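Missing here is one protein chain; the remaining ones are kept as they sit in the complex.
What follows is chain A.
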Amino acid sequence: MSLSTAGALARPGTTASTTATSTTATSTTAPPGGGSARRRVRARLPAPRRWISPLVLVVAWQAASAAGVLPPDRLAAPLTVLRSAVDLAASGELTDAFAVSISRVAVGFTLGAAVGVLLGAVAGLSRWGEALVDPPVQMLRTLPFLGLIPLFILWFGIGEAPKIALVALGVAFPLYLNVHAGIRGADGRLLEAAEVLGFTRWERLRHVVAPAAVPQGLVGLRQGLAAAWLSLIIGEQVNADAGLGFLINNARDFLRTDVIVVGLLVYAALGLLTDAVVRLVERRVLRWRTTTRG
């Protein structure tokens, strides 16, 4: 959620793709009705009239800054933001911060996804597994995981570990829930058909259960990624000596709103990028479904 809000601050192009994201997001559960692949590609570039209001807003923002209505210590002008983005990129500061943040997400996501998928599979595939795994996970899920930061700091100190743990935790739950539900949702009639065809346990898993769980699993992947970025942003606010959060916090101390906005934009872009990657994977993996007749 906060990612989309951050995206709304961005250049018109970014705003436009945010809209595209939210519309395509609904298509994870329901196949897009009728539209051929080509039509969908074209539809991703929004109609010209959708560009008008974002452009007006940015122009108004620039005008307000130029007129002194928006002082730079509250919000820097768009052009200033652009300039400092170029500067930060040129000096390597942005790239370094970027690399640190990305690696935190990568490690945390990998850990969290592994745990989430594994537990989801265990709970989905075996009654005993479900009985043992599901209750504690459901209980933990009710805790607001971002509220665990104080505990994490006590447990893991203030280095990389609490940030990674927070990301992992944010990722694990949605993946667990969706993988579990996806496996349980496998069509019993297809399983019967597989049984009659003499499938082994492994073949049943490979040809029926796993593919049946994929759509829901991808929903979990998306939710997990959104949670990963959110956790990172929160985690990096707390205590960081490197990364995008550090860049932003540092900028705050010097009232550099331009750098703060640049940091936010990078967060937004990263969120959009990973979402786009998942969508690409989805389109490829769920090809069988996108061709559904109307």
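The rule is short, and it goes like this: contacts are C-beta pairs under 8 Å (C-beta built on N, C-alpha and C of every residue); 3 or more make two chains touch, one makes a residue touch a chain; residues count from 1.
To be clear about the criterion, contacts and distances are computed from a predicted model.
UniProt lists the omitted chain of the complex under the protein name "Sulfonate transport system ATP-binding protein" (options: "Glycerol operon regulatory protein", "Pyruvate synthase subunit beta", "Sulfonate transport system ATP-binding protein" or "histidine kinase"). Residue A:191 is the one among A:89, A:102, A:118 or A:191 that touches the chain not shown. Only one of A:149, A:172 or A:209 touches the absent chain when the whole complex is considered: A:209.
By the touch definition given at the top, chain A reaches the unshown chain through residues 124-127, 183-184, 186, 188-201, 204-205, 207-209, 211-212, 214, 287-289, 291-293.
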